[in-house]
Every structure is written in C-alpha cells, then in structure tokens.
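The complex is shown incomplete by one protein chain, all other protein chains being positioned as in the whole.
Moving on, here comes chain A:
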C-alpha cells in the first residue's frame, strides 16, 4: 500500500505532454504523453520510422515540437535551445571531435562552461578512470576502437553531470560480443551514478537487458509501456505481443464466461470482461509456454486442469542449440510454433500428429486488433 502511495507522490523528472511532430501531413510523433522518473533507465524501442528518434531529438532540442509540452522538474523545455538544456547525449556514430585528443574531447563541455583548469583536469581524470581509458588520454579518436570511442563519448556526455543522459542507438555500430560487454558496463554505470537515462534502440534484447522500463513505439505513438517482463508476459495489445519475441495467434469465438471455440472445438480462456457472445477474439500463446506432445505422450499424461489442448500436424522440427522449435498446423489451418529446451527433447517427426497444450492463464486475450498488428515488420510508417 505504501509503495503505491510513494509512486503517486514521486514527481517525474521529465514529462512529455501531448507531444506532436508533424512534417506536413505526416505525423512523425503523434500525441505522446509520458512521465520519466528521476534515476530511471527508460528505453524507447521501435523499428525505424516509429518516432522514437524524433522524440529523443525533441528532448535534446534538435527538433521543435509541432505542439505539446516537454517539462523537466515542471519547467517547460520547449523554448530552451539545446546548448542550454544541460542534457547529455551519446550519438550512434560516436561523434567525437576528430581534431581533439581523448582528454580534450572529454574536457570540451567543461571548457565551454569556462571551468578552471584545475577543476577541468580533476573531472576529466575521474571520467577517464570511470570509462577505463586512463592510458588513452592523449590519443586521437581515430586511433581508438569503436568500443573505446563510444566510451569516450559516454565520458564526454557525463563529465558535466547532466540530469538526463540521452542515448541514440549508441551501440548499433558495434559487433554483438562488444555490444553485450558495453551493455553490462552501461547498466553498472547507471546503477553507480543514479542518472536518468533515456535510451533509443530497435534491438529488443538490448532494451530488455538494459532498461527498467520500455516504451514501445509504433506509428509515432507509444503502444506499450512497462517493464520488459510485463510487456513480454502480458503484452497490452496484439501489436506488442507480435513485436516482442515470438507469438502464436489463435482466432477464437467467445462464448460466455471464459469459454471459447477454436476451429469448432471448445477451449477455456482467461476471464475477460466486456466480450459479447460469438465475438471474434485473439488468443496469444508464447511458443515456449506451449507444449507439443506426441500421441503416446498425450495418452500417458492426462490434460491438467486449467489447460487447453488442440490437435495439429508437425511441419518441421528445428534444432537451435539450447532450444528446439516445432512448427505445426492445426486441422483448421492455423500455424503454431512450440519451443522447448533441447534438454527436454522433442521426439516428433514431420507429419506426426501431435497435441499442443497450454495453460489457460498463459494465453493473453485481445478483443481488438488490426491485421497489420500481427505482422512482425509493422511499426514503421
């Protein structure tokens, strides 16, 4: 109870209020409202053209909103030029000053602020230590690897102790291994400094790895907001379900209290208020939440209470290392994928008849969706 009260009392550091950015008739950002808490690591996740980078640009001040408000601690930022916003930013292509040494790059914000030489040296030294580049201080950016350059960019963005750090796909240009190392460094850095970070990426795994909350962007709107866990386990809508991870969608007809029919066969589903008799609804089951059982297995293990079962035919079984997937088609023609850890085994062959089972509680129910929501590539204009 007290936690809830605290959350209500906590004032957000940044508030976006009905933010819009139009280019002619085109709405790049469409009426976004969002509160960012002090000290939070929030990620804008979306495909390119979904409005996430434009929103970040408006926060930085490089784009002016067509309408709406950006408030920091309750004061409007809209008419403050970018160099007076006291915001740190890390760019996708590092954007270091090529003619300056690592030390002078990091010292640049302090030099602009006319800090004394002694203070400058002290703070730059602290930053070099923080990003573990002490021995590279005299090098030029071109003499550093991509990962080192990005660490310099982070140090440059943090040295003047901004309240907010914006990061625009900062790790996009790095290879996978290095990216994961820097993600871990970044998460630790955030914990240590307690700074508010707004991070933009199109990589959902990166978003999950880094952030406390994720805002999912699509067509200039925020279509999902919450922790990675909640968004994945209980997607607020079919788009988020399809965008994050993999999903099986079953079209069913609702019948009364928690009951439905799928391809003529009765199923149980979560109690969902406001459904009309005979209304078409969508069930979403994550592949790893579903089980595929061969006919003998199904005969041996009775269907537990609170589970559904449908019959399907195996199309393909794929071995993916730590996991295996089995794609099946129901007799009504609905394609499903079942995923299991390799250790659990998957003794089916293509063409086998299998029983696909899932727990009623694990299937999300959507009463409204657009056909394009179920298309993974959707989200951009």
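What we mean here is this: a residue touches a chain if its C-beta (ideal position, glycine included) is under 8 Å from a C-beta of that chain, and two chains touch if they have at least 3 such contacts; residues count from 1.
We take it that contacts and distances are computed from a predicted model.
Chemist: There's a gap in the complex where one chain should be. From "Alpha-ketoacid dehydrogenase subunit beta", "Heme exporter protein D", "NAD(P)/FAD-dependent oxidoreductase" or "ABC transporter permease", what does UniProt name that chain?
Modeler: In UniProt, the chain that is not shown appears as "ABC transporter permease".
Chemist: One chain isn't shown here. Among A:46, A:65 or A:88, which residue touches it?
Modeler: A:88
Chemist: Which of these touches the unseen chain: A:24, A:98 or A:194?
Modeler: Once the missing chain is taken into account, the touching residue is A:98.
Chemist: Touching the absent chain in the whole complex: find that residue among A:112, A:259, A:295 or A:329.
Modeler: Per the contact definition at the top, the residue touching the missing chain is A:112.
Chemist: Just one of A:44, A:136 or A:160 touches the chain that is missing; which is it?
Modeler: Residue touching the absent chain, from the options given: A:160.
Chemist: Suppose we count only contacts with the excluded chain; which residues of chain A make the list?
Modeler: 60-62, 81-89, 91-93, 95-99, 108-109, 112-113, 153, 156-157, 160
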